[in-house]
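A single protein chain has been omitted; all remaining protein chains appear in their positions.
This part shows chain A:
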């Protein structure tokens, strides 16, 4: 296998990271909704923490995009 093919394969494999991050983002919102429906009074105050968790989970998925972009273009 030549280097160019290996790079493209690696970029494709990096897409697995996007899928895994989607599980993470889904889990963040699912758990928030679960808790919010149990105690709706406390839900609004926790929205900031919800988005901090979302940002953390999302960033790690976006890193896989960066890896793919680096493999293809760098």
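Miscellaneous remarks
In this text, contacts are C-beta pairs under 8 Å (C-beta built on N, C-alpha and C of every residue); 3 or more make two chains touch, one makes a residue touch a chain; residues count from 1.
Going forward, contacts and distances are computed from a predicted model.
As stated in its UniProt record, the chain not included in the shown complex is "ATP synthase subunit a", which appears among "Putative ABC transport system permease protein", "ABC transporter domain-containing protein", "Helix-turn-helix transcriptional regulator" or "ATP synthase subunit a".
Screening A:8, A:23, A:42 or A:66 for touch with the missing chain picks out A:66. Touching residues on chain A toward the chain that is not drawn are 45, 48, 51-52, 54-55, 58-59, 62-63, 65-66, 73.
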